[in-house]
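Taking it in order: structure first as structure tokens, then the write-up.
Every protein chain except one is present and positioned as in the full complex.
In order of appearance the chains are A and B, and numbering begins at 1 in each one.
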Amino acid sequence: MFAYVVKRLISGVLVVTLVSMAIFLLFWYGPSSPAQPICDRETSNRCGNKIELYEKTLGYDNPVYEEYGKYVKGVFVGRTLTIASNDYECSAPCLGVSYRTKQPVKEELVKRIPATFSVAIGGAFLYLLFGVPIGVAAARRRGSITDKALVSSFLFISSIPYYLFALLTWLYLTITFEIPLFSETGYFSPIKDGPWAWFSGLFLAWVALGIFGCTQYTRFTRGAMVEALSEDYIRTAKSKGLPTRTIVYKHGLRAALVPVVTIFGIDFGTLLAGTIFTERIFEIQGIGWWSLQAVQGRDLPVVQATALFSAVVLIISNLLVDIVYSVLDPRVRLS
Amino acid sequence: MSAETAGPETLGSLSNEPEHQDPNSQQAKEISGKSPLRIALGRLARDKVAVLCALVVLFFIICAVFAGPISKLFGVSLDTGLASEYVDGLNNGLPKPEMGPPNGPFTWDHPMGVAPRTGQDNLAYWLYGCRVSLTIATSAAIFASTVGVVIGLVSGFLGGAVDKVLSFFIDMFLTIPFLLAALTLAPILNERFNTSDNYSTIQKISLICVLAVFGWMGTARLIRGEVLSLREREFVQAARVMGMPTSRILFKELLPNLAAPIIISISLMLPAFVALEAGLAFLGIGVTDGVSWGQMILDAATPVYFRDYPQYLWQPMVGVVALVLSLNLLGDAIRDALDPKTRR
Partner (left out) sequence: MKRNKPLALVAGAALLTLAACGGGSSDNGNGDGGTDRKIGAQEGGSKDAERQGPAPEVDGAAAGGTITVYLPGDPGPDSLDPTGGWSVTGNSIQQALTSRSLTQYSRDENGQPVLVPDLATDLGTPNDDYTEWTFTIRDDATWEDGKPVTAEEVAFGICRSLDSEAFPSGPGTEYSKTYFAGAADYKGPYTGKDPNCEKYDGISVDGQDITIKMEKPFPDMDYWGAFMAMGPAPLGNASKPPNYGTKPLSNGPYKVDSYKPNEELVLVKNDQWSADSDPARHQYADEFVFKFNQDQAKVDEIMLSDNSDSQTAVSTGLGSGNYNDANAQLGDRLVQQTSQCVSTLTPDYTKITDINVRKALAYAYPYEDVWISGGEVPGVTRDYANSIMPPGMAGKKDFFVDGEQIKYDPEKSKELLAEAGYGDKPYPITMVYYEVDPLAKDAQDQITKGFEAGGFSVKAIPVQESPYNIWLDPDNKVNKKLNLRGVNWCSDWPAGSTMLPPLLKTDAVYNTAFFSESSVDDEMDNIATLPLEDQAGAWGDLDEKIMTDYFPIIPTAFRNDLFVFGSKIGNPTGDGSIGAPNYKDLYVMQ
């Protein structure tokens, strides 16, 4: 087990390294100089031959491996970045300085994590809260009209691309029905602006994520439940005359939850890594929204940081899922 | 990184893989004498939902292939005159009453109305948008599954170090956040080719590449799993003993046995790519010349137009939803037909 975790961690670090290298190279060998965006920005588009100054101070005239080395070193011990004639302190772990705001990327990243995590946790909470019980109920009434109607309507909803679903949710709830309480969407700090502002700003995003996820988890849970209920030991339990309640919840649900928890773990990791569409549609200024802005503003350090952040979150959450999986299902041996 | 995801923000089922199936099961007995594909087709034909979905998909394919003749039939085209002939700049840029809804009665000149602000004919743009959507999704699916099949085959058959390296790459690509990668790549690719004369074609090709590069992993894993079980079978062993070259074993012996999983993975990829193409256009990358459902949605999804001119949003929306929905359901049905073990 321990060896497995170490192995996975090593491979995770390797993946992160490769991803960061890939992004680094991508910008380095892109069509225009990586210093071009910041030079254009700083000089109000009159960059011209000042590009050399920016390339020099940002180190883009050095070989790529040397600069990558500096970047990696900065992550561990921090560094001082020079852009033209201005120095920017960037403490470890240094992810660079935003080309637009000149703030250390790390600080901004940390500031935006609560927004994305609020969206992810709230949405996931909602879809688990409704999805799993509805799925169990549907599985118990398998074949009934209710079950069929539920399954086919949920199949319908979950076949719609998510962003269209979220878009419609936003348009209908704020424009057509004008729900006044929740129309001002966005992230508000629960401490500074109060819990109500936080709640009402995120509510619609949660509803969209919740309903959509709920349809999928209902189907999942139902599928897993049906499979579990058709196992031999359930038949044994039935023939023993155990009460249905015990059979369904104690024996059936326990087995059915294993795949559901696994899938949920991975999903949740994906959500934490960035909810670009949700944040874009509901104007929530989290990591996904920020990365969109960064791409449009060609803010390379931020693009790099958000991509790495997502990769790290995904790797960690996948590892956790595998560990939890082995605990939940004793048949699985990690090796 | 191993299980399938169902999460909303993954956008579709890029990394979905069907449940592992065992072609070695009891189904074989009752169906001797018929090829598995024929049996599956027979099952599909009896599935009403599948037939309906196939018809819907067929409708979209016809729209896409004959976008030109159909628009000619209705007397509409992508060529639009100047905006002020169609829309009223002083009335929120909405179409003039004689252009049909929302301010006037239906007119055959523009059966689906014209777009606000630019006066483009909605029907023509819808038809060509359908073509763009299907072309990109299909090419990307073919491209991605080819890559996936080759990597899966090689990795599964050769095993050992090659398998380890390739599996690592599969895991790595699964870890890269697709949307961010696409967002980063698209402008770089576009900038490289922006002076070219057929820029819009290159843009679509680069979009196909981006989709394919991040879409092959599911197939690769699926095929790898299949190959792992197939390579121990007698006919493969026999071919080896006979000294057949590896490439021949891979493509002559193994590949035909992988038809079912390949079809399944393509059928799952298609709706995901249709959704992705529109989704990327909605985020402002991908196709930018306006002939794209995603871009139409982006333009229409403002409170003003939604309130005054909702059908402008609904037209592309219905296109994407109907196509993705029927492709998804059809994909499920194909999966069921090919593998009776799965249940719905």
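For the reader, a short list of remarks on this structure follows.
By definition in this document, contacts are C-beta pairs under 8 Å (C-beta built on N, C-alpha and C of every residue); 3 or more make two chains touch, one makes a residue touch a chain.
This structure is a prediction, so every number in the text was calculated from the model and none was measured.
Across A:G12, A:P37 or A:G252, the single residue that touches the chain missing here is A:P37. Only one residue from A:K7, A:K73 or A:K102 touches the chain missing from this view: A:K102. Only one residue from A:P180, A:G241 or A:P330 touches the chain missing from this view: A:P180. Residues of chain A in touch with the missing chain: 32, 36-37, 40-50, 53, 84-88, 100-103, 174-175, 180, 183-184, 283, 285, 293, 296-298. If you put the missing chain back, the residues of chain B touching it would be 80-84, 87, 89-93, 116-118, 187, 190-191, 194-195, 197, 199, 284, 288-290, 295, 298-299, 302-305.
In this section, only the chains that are shown with their structure count from here on.
Separation between the centroids of chain A and chain B, computed from CA atoms only, is 23 Å.
Those residues of chain A that touch chain B in the complex are listed here as 11, 14-15, 18-19, 23, 26, 30-32, 123, 151, 155-156, 158-168, 171, 174-176, 209, 212-213, 216-217, 220, 223, 226, 259, 262-263, 266-268, 270-271, 273-278, 280, 291-292, 295-296, 298, 303, 306-307, 310-311, 314-315, 318, 321-322. Residues 1-12, 168, 171-172, 174-177, 179-181, 183-185, 187-188, 191-192, 271, 275, 278-279, 282-285, 297, 301, 303, 306-307, 313, 317, 320-321, 324-325, 328-329, 343-344 of chain B are the ones that touch chain A when the two sit in their complex.
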